[in-house]
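== chain A ==
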Amino acid sequence: MGAGADRRVDRVTAVPGGVRASARVLARGDGRGGTVLPVLEGEGPLAVRRTRGSGAEARVMLVGAMSGPLGGDHFTVEVHAASGARLRVGSAAATLALPGQDRTGARYDVRLTVDDDAELCWLPEQLISAGGSDLRVTTSVDLAAGARLLLREEQVLGRAGEEPGSLTSRLSVRTAGRCVLDQELACGPGAPGGWDGPAGLAGHRAVGQLVVVRPEFAGEPPEPRVFEEGAAVMPLTGPVALVTAVAADGLRLRRLLDGALASLD
Partner candidate 1 sequence: MHLDHHLESPAAVSADARRPDGTRRALRIGLGGPVGSGKTATVAALCRALREELSLAVVTNDIYTREDAEFLLREAVLPPERITAVETGACPHTAIRDDISANLEAVEDLEDEVGPLDLVLVESGGDNLTATFSRGLVDAQVFVIDVAGGDDIPRKGGPGVATADLLIVNKTDLAPYVGSDLARMAADAKSVRGELPVVLQSLWSEDGVREVAGWVRERIAAWTA
Partner candidate 2 sequence: MSRAALLVLADGRFPAGGHAHSGGAEAAVRAGRITDAASLEAFCRGRLHTSGVVAACVAAAAALGVDPGELDRAADARTPSPALRVAARRLGRQLTRAARATWPSSELDALASRFPKGAHQPVVLGLAARAAGLGAPDAAYCSLYEGVSGPATAVVRLLGLDPFDATGVLARLADEVDRAAREAVGTAERVVTDGVGVLPARSAPLLEIGAEAHAAWPVRLFAS
């Protein structure tokens, strides 16, 4: 068991070779313009804390109680912003995918649900795919027709000067039950050929996306736009804009994404 046994804490279930952990957040309007959090649960490596919000917005921080995920781990985060909620979820630090001892892959599943008249900002810090790691991330978003969302995903391939691990990330978005975005990015050892070539990442070591959902986009979608040939704002077939960006490193990636987001206002 090795590292897996050492890392086991209360309410965290060990699965063969790794740790299974989950966090759940439910937010809803309190009827007086504020946001309450009837559910705020995390365990082990996925602790959650409410932090000071601003105005009607509640803020929640994912606090990595330990590094991870390691090979064999399976983390799940579920966030539900119900009617009236204004919720912003961030993370205290970058998530670092590391190799496990038994060389099986790790999984990280994120499920986000936003109801009508609710807004969720899902803005975790970057995910770093360390050399030798093997992680599969799925982010699944369900939105009501009147929901608002800002989602940011940033992936950094390898720590400084290091070859990346294997990373597969699938992002799917449904609005009013209809799938408007389904995308998977696979990179690192074991990824299908050409992932780092001229069609894929071409040597860029940071890749990220923003999903911006605003009901007003249904009538007036944002114009497609390209930034420094490294980022594009792309209206989808719903009230949704996707920003895809590639950059040499995480810092430049963040700058590109911030610039693209500002252009939508």
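The criterion applied here is as follows: a residue touches a chain if its C-beta (ideal position, glycine included) is under 8 Å from a C-beta of that chain, and two chains touch if they have at least 3 such contacts; residues count from 1.
Selection rule, in plain terms: all candidates are chains of the complex that A comes from, given by their letters.
Since this is a predicted model, take the numbers as computed values, not measurements.
The candidate list 1 or 2 contains one chain touching chain A in this complex, and it is 2.
Within the complex formed with candidate 2, the residues of chain A that make contact are 170, 172, 178-186, 192-195, 197-202, 207, 224-226, 229-232, 234-237, 242, 244-246.
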